[in-house]
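One chain of protein is taken out of this complex; the other chains stay put.
Labels run A, B and C following the written order; every chain starts at residue 1.
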Amino acid sequence: MSQKRLLAWLLPFLAIVAVAGSAFAADLGSLVTNLVTGGYSERDDAIKALATSGEARAAPILQALSAGDLYVRNSDKLVVIGKVSASGGSGKLALTDAVTGKDAGTAAEDDLDKVKVNNRLRGTIDAAMGSLTLMSPDPKVRRQAAESLFTRRDASALAALEPALAAEKDDSIKRSMIEARAAIVLTTPDTTPAQKLAAVAVVRDRGDRDAMAVLQAAAQSTNGEVKAAALAGAESVRNTLQAWTQAQNVWYGISLGSVLLLAAIGLAITFGTMGVINMAHGEMVMLGAYTTFVVQQALRSYAPGLNEISVIIALPLAFLVSGAVGVLIERTIIRFLYGRSLDTLLATWGLSLVLQQAVRSIFGPTNREVSSPSWMSGSFHVGQLDVTYGRLWIIVFALLVFAALLLLLRKTPLGLYMRAVTQNRPMAAAVGIRTPRVDALTFGLGSGIAGLAGVALSQIDNVSPNLGQGYIIDSFMVVVFGGVGNLFGTLVGATALGIVNKFLEPYAGAVLGKILVLVFIILFIQRRPRGLFALKGRSVE
Amino acid sequence: MKLGAMIRTGLVAAGLVASATTGAFAQSGDTIKVGILHSLSGTMAISETTLKDVMLMLIDQQNKKGGLLGKKLEAVVVDPASNWPLFAEKARELLQKDKVAAVFGCWTSVSRKSVLPVFEELNGILFYPVQYEGQESQKNVFYTGAAPNQQAIPAVDYLMSKDGGEVKRWVLAGTDYVYPRTTNKILEAYLLQKGVAKEDIMINYTPFGHSDWQSIVADIKKFGSAGKKTAVVSTINGDANVPFYKELGNQGIKAKDIPVVAFSVGEEELAGIDTKPLVGHLAAWNYFESVKNPANEQFIKDWQAFTKNPKRVTNDPMEAHYIGFNMWVAAVTKAGTTDPSKVIPAMIGVKAPNLTGGVSEMLPNHHITKPVLIGEIEANGQFDVVWKTPGLVPGAAWSPILDDSKNLVADWSPALNCGNYDNVAKKCIGSGK
Amino acid sequence: MKTAPRSTSALLYLSGVTVSFDGFKALNNLSLLIEPGEMRAIIGPNGAGKTTMMDVITGKTRPDEGEVVFDGQADLTKLDEAHIATLGIGRKFQKPTVFENHTVRDNLLLALAGLRSWYKLLGAAPTRAENNRLAEILSIIRMEAQQHMLGARLSHGQKQWLEIGMLLAQNPKLMLVDEPVAGMTDVETETTAQVLREVNKSHSVVVVEHDMSFVRALGVKVTVLHEGSMLAEGSLDQVSADPRVVEVYLGR
Partner (left out) sequence: MITRFLWTGMGRNLRLFVLLVLAVGIVVPALNLLMPKTSAFYVPAYALQLIGKYLCYASLALAVDLVWGFCGILTLGHAAFFALGGYCMGMYLMRQIGARGVYGNPILPDFMVFLNYPELPWFWHGFNHFWFAAAMIVIVPSVLALALGWFAFRSRVTGVYLSIITQAMTFALLLAFFRNDMGFGGNNGMTDFKDILGYSVQADTTRAALCFASALALAIFLVISGAIIGSRFGTALIAVRDAESRMRFLGYRAETYKLFVFVLSAAMAGIAGALYVPQIGIINPSEFAPGNSIEAVLWVAVGGRGTLIGPVIGAFIVNFAKTYLTGALPEVWLFALGALFIVVTLFLPKGVVGLWAQLRARNLARKATAA
């Protein structure tokens, strides 16, 4: 073992001694200097040293390092923390002296040298922060600290964990800390088998993936009893997780279904009620996504404060943009093709080529960045089920759109006219409905909804000229499978196909799963040539 | 219409087709034509259009420097429209009709495979700028992108090192086509060699443009919770990356827990993603825009001026074209002619500076020497170089790790003049010549 | 269930036939007997199930319950349209449907009894017997002059005639004729009645019609349908005296 490695190994222990006796107080300045010099290994040690130094400045410095906010000023090699200042003007960072915590003026990024971190250092910082923040007054930070100790399982943290555990009042955080301690006990070689057995029980009761990881690692133990307990514990966790996997598949299926529903529902209107096979439907979706992009760009420059709700602002605009393009298409192309529904397919295919190339010419061929607002990022747990906010909102949104559309068709005069025109055009015209206008509005409505879908899809997929192509075939499958002219069919069809797809995927793989779904649709249409919810009766033909 | 008249009309029509397609035969003697064979429409336009632009810039710059052999260079741009047979057809058009001196083009493996026979038959020159699966060396092709040993292997080495997090468990996730298949095959063999257990390697393939990553990301999460440090080696192709990374971010997979190292994600791809949730994930390339040196800064400045867009990013395949183009210019100058049969031999040994501060050299196997860089994604969509090979790595056409190819070498120098020479059997096998 | 279809002397035998569309009963326990050589008129208000009954007989619609037997042995509920047609049931639709892109002659040729298999048709030219028969029918329907005219260019009345001609060409044992005189002038109606009576000499005929004067002109047994069931049966005078029939036709 090289001297350095030995030192690294000993350092935490030395540091604990130092905290206890405060006789070994290293100079903060030199600790911070070590943090920014040398290779990653040396700096790794420096982080550990700083973390265990007991210095009050340790936590903010490490946090800044982890976040990439720690800099070295070129002019005087001073280590500073830089933050984008609200008032500092463009490109200037407000600086704080890392060691003293005092204001150090402002500087442009070019005058600073960023202190680099890699994943290894981030991990070390995380573990260190775990011990450092266990006593934080903020319960959220304490909980996070306990959780990060559980995943890091850093033996040196045990010393910090015990007093924190004694001081903790909040039961659930206490529970997290006990789990963290158990995890550390299980991974530290020099704990007794009895301690380990008790720890296995604690971890097993936690019951999630992380617990599984700890137990599987513990199952490598040389002690037979511990090994057996860990294996049994892992088995029980696995069984719980297995059950949750099914729930997860259903959830993923519903989520995929909601995307399919969004993409298909506009088509259900234009195709299902008007008989127009709109191959440019995907491009309407794409226009909606690009509208979101433009809205975000505009907000970024003119009203950065509204960025969080940019997606919501984009919704009506996307509806209008796609809807307007839809009306334009209907007035200039589709209306000449009523009664020649297969011809609409050809014309709109040409149109989709034109629209794609137009977007490519205007926005360039590359993907465009559409960011997610914070309320659409991240996830939460329901039992062992990971529910991501983005997907949840898309499901909610899909259902809202569906409900609104249903309401529109059933309860408004426009809806009544639409149904009248699609059922019997000459009759509708005879009773004074202006059919051309209704046609244009119906097509505009279908396209507008596609635009709404585009806003949602911009959150999970590429915003590129090819966006629409990826959904057009799936959308047709959904509408046809559900039964043309039946909105509920589209809802059920989308959900069913989504869930079937997700249940097949783990067994057959993503590709074969999709092939099987397609074959299923082909066979299904043979059985029920008019889809899931077909109208029956003489009037059909 | 009488029979004779009808046939006559038909023949005239056929003749028109023939003459229109060959019409522009008039080869003006005072320019040297350079073909650009990159998709400008269809699914690959997203990546390839940039390369067309960079070629136009390089040609423009060369002309400002006085052209080549006293003649101006003239770019001939065609659109193979992400359609593989069309690549072959357009390659033939460039070589036969436009008589271009060299072609810079292709992105996907299949487009390269599609044009290979054409270049072989018509003895053209193709510069291929994209990292690829290797296991190939063709006399008429110069591979300026990375071979697997210039990207994949160093990346895995890095992850296995202390700095990379001492990864013990590996997810090899890729799009189902030949580049990921080959790369993963090489990586699997390499990892097994390094003592990684078979059950610690998970291989997953998805179709092109895969957009629903929920299940697979959940699987990766599951695989990563076995108590060993886990990393994902991603050979996921272009379009599918954005939803993949978005899903990673949403499901809270942080780089410090399960880092993802990608071989097909560069600055251009990141420009389409909100990178904040992805900070710390990795990419392995031979060039990053963030590399600091005068040549690169000049290149970026020129590029942004040429595209009139101060935010346009640069990426690795662009650098490959930069190197390849300069090498070709050097070789033509050396040979004193653009005749491929003279230029091809002259290419071997030609040196050209790359944009990371070194000088790349064309090897006898038609691959080049390049440094390998590992970058971490930063919040601003750039990469922060966290590791770099000490020197330049020579590209290997044939992987020494795989049984099929461990005895093979490619050497187009006059002594061997063979793309797949069996070192043990001492002969040139298959279609190597 | 494997019961042999009931053997009967009737040409067409319907018993307890029920058809429902999404809960609505288009036919409700309908029974009907047509004797060989008989001509029958079927009347009833809109939605009485007349056309659905035709659909059931010709195999277009499968009944939910009930038996349909043709010529004493063939169970029509098990057969498809083409098979039923070749057994000898011809149908003329309410709205005249002729093949618009074919000439009158080709329309008749297609209808002509005989060749139906696709591979035989590939190499076949019309035989002399077929040509003779075509000439005969053309003269019956008085369309010799229009024989090379496309179906699409015929007037409504001409299309009706062509359809009748096609029925003749098909030479079925039983003809189902759906509203043959809709849109015809009085004179045409009279001629049609004549033709049908003529046809009836060699074929059994079921006529569905609204036009009472036409039914009266036919002078045959009448069946009144209402809400999918048989309401009354007898001569036209008998049924029009039936108070229930009056109720159905006039009561609402």
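Simple rule for what comes next: a residue touches a chain if its C-beta (ideal position, glycine included) is under 8 Å from a C-beta of that chain, and two chains touch if they have at least 3 such contacts.
Since this is a predicted model, take the numbers as computed values, not measurements.
A.B. asks: Which shown chains does the chain we cannot see touch?
C.D. replies: So, taking every chain into account, the missing one touches A, B, C.
A.B. asks: Per the definition of touch given earlier, which of A:Ser341, A:Ser374 or A:Gln423 contacts the omitted chain?
C.D. replies: Touching the chain that is not displayed is residue A:Ser341.
A.B. asks: Can you tell me which of B:Gly67, B:Pro117, B:Gly252 or B:Gly349 touches the chain that was removed from the display?
C.D. replies: B:Pro117
A.B. asks: Suppose we count only contacts with the excluded chain; which residues of chain B make the list?
C.D. replies: Per the touch rule, chain B residues meeting the hidden chain are 1, 3, 6-7, 10-11, 14, 17-18, 20-22, 40-41, 77-81, 83-86, 88-90, 92-93, 96-97, 108-110, 113-114, 116-118, 121, 135-136, 176-178, 181-182, 185, 205, 207-208, 404-405, 419-420, 422, 429-432.
A.B. asks: So which bits of chain A touch the chain we can't see?
C.D. replies: On the chain A side, contact with the omitted chain comes from 277, 279, 333, 336-337, 340-347, 349-354, 356-358, 361, 473, 476-477, 480, 484, 511-512, 514-515, 518-519, 521-523, 525-527, 529-530, 541.
A.B. asks: Write the list of chain C residues that the hidden chain touches.
C.D. replies: On the chain C side, contact with the omitted chain comes from 58, 60, 80-83, 85-86, 90-91, 93, 97, 99-102, 106, 109-111, 115-119, 121-126, 166, 170.
Convention: only the chains that are shown with their structure count from here on.
A.B. asks: Please indicate which chain is farthest from chain A, where distance is taken between mean Cα coordinates of the chains.
C.D. replies: Measuring from the centre of chain A, the most distant chain centre belongs to C.
A.B. asks: Would you identify the chain whose C-alpha centroid lies closest to the centroid of all protein C-alpha atoms displayed?
C.D. replies: Of the chains present, the most centrally placed is A.
A.B. asks: Using mean C-alpha positions as chain centres, tell me how far chain A is from chain C in Å, no decimals.
C.D. replies: Between these chains, centre-to-centre, one finds 65 Å.
A.B. asks: In the complex, go through chain B and note every residue touching chain A.
C.D. replies: Touching chain A from chain B are residues 40-43, 45-47, 49-50, 162-165, 176, 205-207, 209-212, 214-216, 218-219, 221-222, 225-228, 239, 242-243, 246-247, 249-252, 255-257, 259, 268-269, 271-274, 276-277, 279-280, 282, 376, 378-379, 381, 384, 386.
A.B. asks: What residues of chain A sit close enough to touch chain B in their complex?
C.D. replies: Residues 40-41, 68, 116, 118-120, 122-123, 126, 151, 209-210, 212-217, 248-249, 252, 255-256, 259, 356-357, 360, 364-372, 377-379, 386, 388-391, 459-466, 469-470, 501-502, 505-506, 509-511, 514 of chain A touch chain B in their complex.
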